[in-house]
Every structure is written in C-alpha cells, then in structure tokens.
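Note that one protein chain of the assembly has been removed; the remaining protein chains are unaltered in position.
== chain A ==
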Amino acid sequence: MQNTIHTLKKGEKAIIKDFDIDLIPLKLLEMGCLPGNLVELLQIAPFGDPLFLDINGSHVAIRVETAREIEVELIKTNF
C-alpha cells in the first residue's frame, strides 16, 4: 500500500514524494508542503480528524481528505 500522510502514525516522520496538484490548496504549498520536504505527524484530533503536522518547520492542521492525497516515504528511525 502506498504511504500517505494519512497512514502515518503519531510521531512518525516522512519525506513528501508526490501529490496531484489540483487536489491540494496552493496555501498548503506555500506553507512548505512540497516534494522533498520533511513532514511529521504531531497530533491527531479526537475522532481521527484533522491531523496536526509539522511540514518543513510550519505547524499546520489539515483534514484527512487532503492528507490522503499526499504521498510520502516513511523515514525509518533506528534507535
């Protein structure tokens, strides 16, 4: 299964890979949601939606329906 921001678990970090630009608001791009940038899932709201993210240093919340459209590659943390 393809990883998206929606499939991340709380505290996981990933690199943004790709998305369909027509489904993503320009404002989110301006907040730093661009391919190659780092994204971390900080908090999940009660009832599973929206998601509170750290995207490239910006703290933003987006809804699951948007998060689903953003493909990511999980960063394996080796502790």
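General remarks:
One rule holds in what follows: a contact is a pair of C-beta atoms (placed from the backbone, for glycine too) under 8 Å apart; a residue touches a chain by one contact, two chains touch by 3 or more; residues count from 1.
Note that contacts and distances are computed from a predicted model.
The subunit not displayed here is recorded in UniProt as "Ferrous iron transport protein B", chosen from "Ferrous iron transport protein B", "Extracellular ligand-binding receptor", "Peptide ABC transporter permease" or "4Fe-4S dicluster domain-containing protein". Listed by residue number, the positions of chain A touching the unshown chain are 21-22, 25-32, 34, 42-43, 45-50, 52, 56-63, 65-66.
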